[in-house]
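On to subunit A.
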Amino acid sequence: MRTPANGTRNLLQSADDRDTILSLNDLHVEYASATGTIHAVRGVNLDIRRGERFGIAGESGSGKTTLVNAILRLLPETAQISAGSIHFNDIDLSRLDNRSLNFLRWSRIALIPQGSMSSLNPVMKVGHQIAEVIKTHEGKRYNKDVRDRIERILESVGLDGRVLNLYPHELSGGMKQRVCIAMAITLEPELIIADEPTSSLDVVVQRQVAKTLIDVQERLGASIILIGHDMALLAQTAHRIAIMNEGELVEIDNVREIYHRPRHRYTQMLINSLPSLEHREERDIPPVARADGGATPLLDAQAVTKVFGYKGHLFAKSTEFTALDEVSIEVTGDFPMVTTIAGESGSGKSTFANIVLGFAKPSGGAVYYRGKDIARQSRSEFAQYRREVQAIFQDPYEIFNPVYTVDSLFRVAVKKFKLARGNDETMALIEEALRVVNLSPEQVFGKYPDELSGGQRQRLMVARAYLLKPKLIVADEPVSMVDASLRLMILDLMKSLRDELGTSFVYITHDLATAYQISDQIIILNRGKIVERGTPEEVIKNPQHPYSQSLIQAIPSPNPDIKW
Partner candidate 1 sequence: MQAYSTTRSPAQKIVSIFKSFDLTFYIGLLLVLLLVVFGALGQFFIDQRDIRLGASSFSSPPSAEHLFGTDALGRDLLTLLILATPTTLNIGVVTAVIATSIGTFLGLVTGYFRGPLETGIRTLIDIMIAIPALLILVSIASFLPSSNTVIAVILAIFAWPFTARPVRAQVLSLRERAFVKLSKLSKRSDFEIIFFDMLPNITPFIAAGFVSTVSNAILAAVGLQLLGIGPIDEPSIGLVLQEAFFASAVFRELWWWWIPPMIMLSMIFIGLFLISLSLDRIARH
Partner candidate 2 sequence: MYSRKLSMLLIVLLVLFQAFLVSGQDVAREETLIIGSDLTSNVAADDIFNPYLPAVQRSLGMAQLMEEMLFYTNYETNELMPWLATGYDTSDDFTEYTIHLRDGVKWSDGEAFTADDFVFTINMLKTNPTLRGAAGIERAIASVEALDDLTVKLTLNDPNPRYIQQSWAVRISSSPPIVPEHIWADKDPSSFPNFDLDKGWPVFTGPYVLTSSSQDQRIYNRRDDYWGVETGFTDLPAPRRVIVATAGVDEVVGARIQNNEVDSLAALSANTLVTVQSRNPNVIGWTDESPFGYTDPCPFYLEFNTTREPWDDPKMRAALSYIIDRDLVANIAFEGQGMAAQFLFPAYTGLMDFLDSLSDEFAASAYRYDPEASAAIMESKGYTLQDGVWRDGDGNSIVIDFLMLGFNIGPTWGRSIQILSQQFEDGGFEVNVSDLDFGPYWERANQGMWGVRMAWSCGSITDPHTTLSNFHSDLVMPIGETASRNFGRWDNPEYSALVDQLGQMAPSDEGYFDLAREAMTMFLADVPAIGLQQQLRVNPFNTTYWVGWPTADNNYVNPQSWWSTAAIIIHTIEPAG
């Protein structure tokens, strides 16, 4: 039955019935909610071919996960397929009874779930979780043969076979994702649906896992649907891409067509908002800013070390962990610059941000602000430091206290720093700040955080920083959780603050592509140590340290022509 692996064949041909493994016809999915019916998927038509890697791209809320769940019939109680059909081979999945559905699930259609971190049963050993699909679908008990088979499968996705005796929490994120892939291919299904399979992984691991996925897919000759929001990643992995927006497929095409000749406006926007590693706007930096010495630097971190962990008490051994190891970073104030501190999770970059902001104390070394150790400031120095050093954070959901309206964010700042007298003056100040981020007071005032969109909230945070007109902003992953369109806007805002207000930035990120676009200086951290520093051109185009090299190599390019 199965056709041999031949991923690129027939790409430009229209699907004929024999080659189509999955076919969606005018699929509609509706959610019942308190406010009415939500059309999450509207009239989707789609044909997936045998052996094809098919990408579905879209921003959050575009309905792509609902689509996946509809195919697998895993929609929650409140949702239902209101129209259309889902044909898997000749079977209409949308009308299948539970028994047949269970029979079909996993043996013929497998899923690689979105949140691999939480998709494994936390109280069951990995081996058992794989074995139970074998038991359910093949009726085989967990014996030596099955165990050997599982070990082989685990090895085929690059894991040590002994992993089967571990619990999920004993695995790293990448390993868990591989376990999910191993689980998905256990029964050699015809179709694998991978829902953002690498979204929570660091770039290096993401690349390895994506490669593994492509590898096993080609080996099996199965079709795969890749869901994702990262156009670059999809460009590197899929043959064809469908662009989804607000429940509709706005464009389906060959990956090169999509990248080079996007037709739909939405697609164009997506493509244009992608940060590129190929070229950047150059910015003139006066040599004085680069020279050592001279004026006192605005921020001067000297050999900052941070050690976490217990010193080892009565019953526990010492479990120390060095998050930062003698990190020295200097930020001049005379010429505003964006200094990027980049690294993977666990590199110590957020710890550094916390120390600079005074939330944590270094175990060794010191951070000087305007020449004063921030741990030993006088009251007035501290007041100035708080006023001049501000931050923008990662998560637009957590920056607001849910019990207050969003204006309290501004009012507290105005009040504590005595920025204005009286309500009118306060309002004028706040309005000015809102205008900078293109928000009108009417849109946001008197509203609770959950009444605003993520973008509005993120912009409000930038507005708050602007309100104080700080000298230095620590931007801790400000765009890692936002959609492409908003990402562009935030980065632009940062640039304009730098250029118009003269604010310096410490930009903490794992995303070297944006760093390349916005920074004046890039520092790469690995396990608490600085492994590379220099201008964006130096670091990205000509990395010296092997770690930096692997990091940069792992960045998927949105251009499918550039091999990954």
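Per the selection procedure, all candidates are chains of the complex that A comes from, given by their letters.
As a working rule, contacts are C-beta pairs under 8 Å (C-beta built on N, C-alpha and C of every residue); 3 or more make two chains touch, one makes a residue touch a chain; residues count from 1.
Predicted model only: the values in this text are computed from it and were never measured.
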Q: Identify which of the numbered candidates 1 or 2 touches subunit A in this complex.
A: 1
Q: Report the residues of subunit A in contact with candidate 1 in the complex, numbered from low to high.
A: 357-359, 383, 386-387, 389-391, 393-395, 398-405, 407, 409, 412-413, 416-417, 423-424, 427, 441-442, 445-446, 461, 464
